[in-house]
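Take a look at this one; I'll ask things after.
One chain of protein is taken out of this complex; the other chains stay put.
Letters A, B and C name the chains as they come in the text, with residue numbers starting at 1 for each one.
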Amino acid sequence: MTGNNFSSKMETMDKKGYTPLEIVGKREWREDFFSLFFHSPLLTSSLRSGHFLMVRDPDAPTLLSRPFSMGRLFHDEGVFELFFQVVGKGTESMARKRVGDTLSVLGPLGNPFPLEKPGRILLIAGGRGISPFLSALPVLAESKRDYSLLYGAKTARTLLFRPFLADFPVSYRTDDGSFGQRGLVVDGLSQEVDLVFACGPEKMLERVALFYKDLPTEVYLSLEERMGCGTGICYGCARKVRTDRGVEMVRVCEEGPVFEASRVVWDE
Amino acid sequence: MTGNNFSSKMETMDKKGYTPLEIVGKREWREDFFSLFFHSPLLTSSLRSGHFLMVRDPDAPTLLSRPFSMGRLFHDEGVFELFFQVVGKGTESMARKRVGDTLSVLGPLGNPFPLEKPGRILLIAGGRGISPFLSALPVLAESKRDYSLLYGAKTARTLLFRPFLADFPVSYRTDDGSFGQRGLVVDGLSQEVDLVFACGPEKMLERVALFYKDLPTEVYLSLEERMGCGTGICYGCARKVRTDRGVEMVRVCEEGPVFEASRVVWDE
Amino acid sequence: MSDLSFSIGPLRFPNPVVLASGTAGYGYELEPYIDLDLLGGFITKGIYPAPRAGNPSPRVYETPSGMLNAIGLQGIGMVRFRDEVLPFWERYKPPLGINVAGECPEDYARVVEYLDSHPRIDFYEINLSCPNVQTGGRSPSWFPEETKRILSTLRPLTKRPLIAKLSPHARSVEEIAFAAQEAGADGVSLINTFIGLAVDLKSRRPMLHNLFGGVSGPAVKPMALAMVYKVFQRVSLPILGMGGIVSGRDLLEFIVAGASGVQIGTATIVDPQAPLRILREASELLPSLGCDSLGELRGSLKPYR
Partner (left out) sequence: MSDLSFSIGPLRFPNPVVLASGTAGYGYELEPYIDLDLLGGFITKGIYPAPRAGNPSPRVYETPSGMLNAIGLQGIGMVRFRDEVLPFWERYKPPLGINVAGECPEDYARVVEYLDSHPRIDFYEINLSCPNVQTGGRSPSWFPEETKRILSTLRPLTKRPLIAKLSPHARSVEEIAFAAQEAGADGVSLINTFIGLAVDLKSRRPMLHNLFGGVSGPAVKPMALAMVYKVFQRVSLPILGMGGIVSGRDLLEFIVAGASGVQIGTATIVDPQAPLRILREASELLPSLGCDSLGELRGSLKPYR
């Protein structure tokens, strides 16, 4: 390729790009939940709880990539999990994939939860917001931290990963009381913690933020916003966040998805 | 469904529609040629040489269906073959399909070759134009007709189905002489026949028509034209054909694809 | 049981699925595939006074989520249409619309005058928007004055509903719809195809013999929805919305944006039974949205501010 002076440089040298990854496992859960497992020692070792990945199927009728937190990390096998719910075209087409098929994956993207911060930790998961904590729990256990997980869902059927979670300190809540305590996650919050990491529906996150607003607890939330690129170039995923310059529209993919709760502006 | 008075009628009653058919076999030939095999006793028993099918993959990024002649018919198994060359998006996506996948198929469509007409028959196939004759040959053999096939291709590599064709009277030609006689199919035409059925590139068909123009031989050509619907509704596939009203734009999918050569107007 | 009917003036359509002009032939072509009596309505291929051969092939090409066509209004002309096609339609009940085409206002008038005495005709759709005939050329519905002129010429010629079919290439489709309303139209059809081009790299030829063609299909759905919503905000005429409808969900989105009924075009080309599937899907979906009738959904879009 001539026409420029840099023909000797490889376009991918030192640069991050989409990688085709083979699906090495698939699990169909209840209620339109699925897990896909990918082999990539590199990604598996570099992903941290809170990071996300952009996933694309070049052969699918969808155009844009879709963002997903990773689920469990299987370090020995170099395998990581994506855990997702079918809600539209993109996730539908992912759910149709089979072992042996390939998807294009870009990551790790975004900023992870600061798990290393000192103090007593409460993890809060609502519904499919459990994803990032599937990799956080083993890390916290291994480093012998004082931590626990509060995990809520609509009903026992969608309270997934219970065998995996059995090794960790978890308290469960369901809206209908079909498993664990009856009631919303936000009704089970404890003041006796120094750090809170939460992931789940926007309404839940807002109520978590409100609960700890005037307490000394540091609260970090993993936020979602519909994304275009996931790479910070399209400004499609911005939301109101307090910065040095005041309140600004800040990109969830680049400056997030994990934000300090005190910086988040909840106005709609 | 109310809002009309016919809610009791099933929408598909007595009507022809796309049917999902499972791919029960796949064969990859050389040079981007593929065969897919479908199980459908109904279609297999109703398809005649010259008929075509519209094929669609609802999950593929392509929108319109693509037309294909069927290849071999395996009556005992109720299986028919589609034999195709990858030339663009639609055929690419078909070539990616695997055994067990499903495609939507509509047919039989169009008008077949009138094999039942009396007289000595010459079949002429150019390249992938062999398709319709893969089902015609066994019919002609069984009914003990006086017939032969003239089959030409660019080179031996693309002269396919030779083991299958070994049971029938076939003479081969290749442009480069790598198998059979060297030269074009149109150089091997015989005047000593009453009926000619030809399928292949437009240029070949035009030269076949020209060769027999002033002879008593009846010539039928299977024509191709880019199609929208394949069902006669869009008028996308029309070409100039002599009719009772003079020269008209006539639909290849509905009035063809097999036309009497003397009716075809070659003006471009 | 929910009510899927809608009306344009005195004319009642049993359900919202009307087949779009040029994508379902004259009707009889579809008979092997669907029971035409289940349709909400049918609009014929464009009818010119004289027969037309249309363009040479290739006339169609697939584009990303869409198709490009330049049929060039091939047609049998109004005389054969009356003699050969209208009798066929006496066997079926759905409202029948005549898509009236022309190269000048007089063409349109001749078609309406010639056909209007026939009892089987229910309404006219005036095609002010065919982009194929003149190469990539202007269409009357790019201009409010021309839109008015043609419709005012036709208005006195018939008592049947006149529906103006508009081009998406007007600067402001709502302005044209307003002009149509002022000239006495009873409804508008939105949208006709976008002007498009596809290139064959190898031969450096256009993919269509005619050079330009009209783009239809899912690719144009967001543009069509925007235009339907804008016209709904501006004029009080019923709207037949179309552009890329391939599912019951798509259909209802057009109703939410303000359409009274819809037309199905490319989807029928893709699958002749698609219109009935779309109707079934829409009728199954409607109750799940808490609605008993299409009317409750119509124009129900709530902008954020």
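Convention: a residue touches a chain if its C-beta (ideal position, glycine included) is under 8 Å from a C-beta of that chain, and two chains touch if they have at least 3 such contacts.
Quick caveat, the model's predicted, so the values are computed rather than measured.
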Shown chains in contact with the undisplayed one are A, C
On subunit C, where is the contact patch with the chain that was removed from view? 56, 63-66, 68, 136, 138, 142, 169-172, 194-199, 201-206, 209-213, 215, 217-223, 225-226, 229-230, 244, 249, 252-253, 256-257, 285, 289, 297, 300-304
Which subunit A residues would touch the chain omitted from the figure, given the whole complex? 1-6, 9, 11-13, 15-18, 56, 61-65, 89-90, 104, 106, 225-229, 231-240, 248-249, 254, 268
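As a working rule, only the chains that are shown with their structure count from here on.
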Computed over C-alpha atoms, the centroid farthest from that of subunit B is that of chain A
Report the most central chain, judged by the distance from each chain's C-alpha mean to the global C-alpha mean. C
Using mean C-alpha positions as chain centres, tell me how far subunit A is from subunit C in Å, no decimals. 46
By the touch definition above, subunit A meets two or more other chains at residues 61
Would you mind listing the residues of subunit C that make contact with two or more other chains? 65
